[in-house]
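Heads up, one of the protein chains got dropped from this complex, but the rest are sitting where they should.
Showing subunit A:
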Amino acid sequence: MNKKLSKLFYRGMWHRKKEVAGVCIATMLASFFITCILLFQENMYQWQVAENFMRFGSWFVMQSSGEPYNTLKNSIYLDEPVEAGVYGTIYNRNWDKARGCIGYMTPEFMEQANIELDKGRLPENEKEIACDWTTLAKLGYNGQLGQEIVIKYYQNDNKSREDPERQAVYTLCGVFGDYSDVWEYGKYIPCGVITKEACEQLDSKESKVWLYSLKNTVRNKDYNSIYNELQGNITSKIFYNTSVYDFEAWGPKDIYNYIYILVMIIGVASLTYQVIGYQHGRNRFYKRIQLIGASKKQVHMMRLVENVTILVAAGVLGSFIAMFGARALCWYLEWYKGISFFKITAAIILKCILTILIAIVMSELVNVSMIRKSSGVWTENSKKKSKSKVSYNYKGKLKKNNLTWQMQVRISRSSGLGQRLGVRIFSLGVTAVIIFCFLNISNAVKDYKSIENMYDMTGFQQSDRSLEYTLPMTTKYSLENYIDNSNMDTMKYLLQKQVPLITRDEYITKEQESNEKAKNGRHTYVKSNEEVVRQLDITAHDIYCKPGNTSLLKGIDKSFLDKVEQLNGVESITYSCFESMRNWTWDSMDYEKMGARRFSKSSSNSKDKMTGYADKYLYTTYYLDADKILYDRLKQYAGSGFDYDSFADGEKIIVFVDKNPYEQYDDSIKEGSKINFHYYNVLLPGADRKMSSSSYFNIFDRGKDDVEYNFFYDAAIEKHLEDKIYAYQLVASERGRTYQSLLRTEYGASSEYLGLEYDMKYGTCVSPEAAGVVYVTDEIKNELKDIIPDFGYYTAVASKKLAETECEKQNELLEKIYGEELPEELKCELKDNTFTIKYNIAASYSATDNIVQIYCKSNDVIFTTNSELKSEYRTNVLNAFLEYGITMLAVIIINLLIITVLTKNRIENRTDKIVLLKRLGAGRSRIVRIFMIEVLRESLWCVFTLPLQMIIQFIVYRSQIKKI
């Protein structure tokens, strides 16, 4: 095409700007949608990663002491380290650890850790401090700027020295967003931040923390291997930012590719269709050009240039608008979320260009075929080929009341069998695809619904120590022989001798016969008010079961869960009570059937934990809100005597029995059995046992040395009753001296105490009835996952009322022991120690589980998670919606587009009939009605799009017929 012709050609295009604009808009829309899909795909990933960076910092590994290791410093993977200095652990006013250190942070460190101020500013002088919210809360401050903050620490972070306690007072100048309880390794970095000069004034030595980030040039995405490689070269432990780098962002690549291909096919088809339609309209022009002497080559070139002009201009504009729109939207999101993630990658641009190129090639192929078809020169006078005569033979008779029907039937038939059949087959195909997609989505949703009630995560507040399960047992024979083998562990002895273990009932009877021998004091025993019994413990340890570590008396810290509740993807958090520390017995109990031999430490030389057993508690009880829904679910597992009221009042429970270590069910526990829930075993005042004993709670343990916490001490501290505690200790000490000797020798023993020790160790606190005993199978585990996330060998489900009664009874016992009423502050109080979290669908792409797990780890909460399973189902739902939903949408759009095009063609072909009907006096609504019957009949082949088809075609018919 020469210059002059080009000029004329473009002027011609400009002259037809309205027509050209129409094609351009359609082309632009197609290109817009393709670009949108690509941008969504990329930025959804970037968003998730950016959120993780924001929350957990962008560092890759952390070194928590010394100078930077050469291996790390010189690593090809890592940037130069950034530093912070720590000067010791912070303690609160009661000298409890506040989790975190005091120290300074360099600006580079803060940037890499993404630590930002929520309010105020960084410290500027030696008297100022900035802390994160969690640290302030743990120290008991509300975060008001200007507040005086007392930081307690030990000299050189070493509390074992004499007079090591130190404190410093600062003014709060800034508050950071939380990180000390969010980061898994948050306790290693300063959460009380002061200036470096202020740090030097502390009576403590500096220890450095170094953060290393990954070099931008690192293309290897196997971060774990990089970390292992780095760690392999260092003897000390370095911490890896697993929260960020082990996190797999949601983004179904296959589905994204599928969507991209689908949208591209539709887009390219639509682009090509637009251009072809446009070129059809231009046929007359090109024929005329040919008539006045233009060669085929010139015409071809003109068509190509016109196509390319439209496709490139509109395609680029469409993509540009999409990018601009996405940028604007992401700007808002970035501002709202406080992160930066938007990216337009080279891949996106290349794919956009590729789409336009494919459209150009497609339209060019059509172009070529059109030019080939138009062999010979077109003349204005050439007439259309006359249609071959169609012979009609209609059976229906035209009557006054069937004109509309007959008219549509005959007009429709005159369209030809091919078209009528084609439309129906196409609609049927669309129906099939929609049903297929719907079924797939529905199956994914159904699968998800089946596990929807299951909690994503169940967290337990473990007590500060774990207790081995201790149950009373002995035999007549063992007692006799034991006297001669007093140095031998009783259980070991019994097992060596293959002495049968007998039931508790038998034991009591037979033991009574041996009372006299027992009185000799050659062995340990305890005495109830009624009888003397031999104390032989069966001890469950962590080879075949794990020690109990949750009690009703230590509640969960809800403050961190308040933060969890705010996370994107968390739907709800519910609280309940769970315990694994309490011992049970029942009247017909049989230790053999229980599999007690295996629970003994002596029964196995192997120190290895037994897979499938070692992670199981011996006894667990779930105390739940007894609502009707729960009752109805449990009813199926209970006998006929199980009624709502007795369940709600805590009189009846359901017991689940799992296979013992011999893979057998214990059938000694039966429906109707009274289950004796023992008291918590508390240490008597003044007892000389070490606090490290794993069998006791120690009520008056001060908690600083041997044991850091206990529930009573915690309760007292919370209420600032330290003085009261000391007073009790004094009394206990005075009584204990006498008590201890009395108990051991039984000379002059005060009857006040004799029964109490038995009660504490083996006494029944409450004894609800087992309304149902269920042997646990995988199926039952699955059914009850949401109620019982963690099955023990014996698991009870009871109402919360039972737990309340247990606490009351425990208090009564404690009062008996101490001989006076306990102050309210020291009474056992039922506390929620379990939380269950449910996620919603947003959890799939919000890294929710990852973040919640880190929160739990940071707050010393043990948890079990179903999230992986639920996440799989949730992701399946999302993927199904994406894959099949978009396919369905695409098919519906294509269906509607084709039907609309077909309708327009039909109207064009039937113009003469419409005109004739008008001339004969048929109104517009009558004519529309005639055609709408045809529409209805065809739409019925795809009922899903029927309403849309009817509406669209009604609009098209009405508007087009008006124009005729």
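In this text, a residue touches a chain if its C-beta (ideal position, glycine included) is under 8 Å from a C-beta of that chain, and two chains touch if they have at least 3 such contacts; residues count from 1.
Note that in this section contacts and distances are computed from a predicted model.
Not every chain of the complex appears here, and the one that does not is recorded in UniProt as "ABC transporter ATP-binding protein", selected from "ABC transporter ATP-binding protein", "Cys-rich peptide radical SAM maturase CcpM", "Dihydroxyacetone kinase DhaL subunit" or "Phosphate-specific transport system accessory protein PhoU". Listed residues A:3, A:919 or A:963: the one in touch with the omitted chain is A:919. Contact with the omitted chain, checked across A:166, A:300, A:337 or A:410, is made by A:410. Although one chain is not displayed, subunit A still touches it through residues 389-392, 394, 398-403, 407, 410-411, 413-414, 912-913, 915-926.
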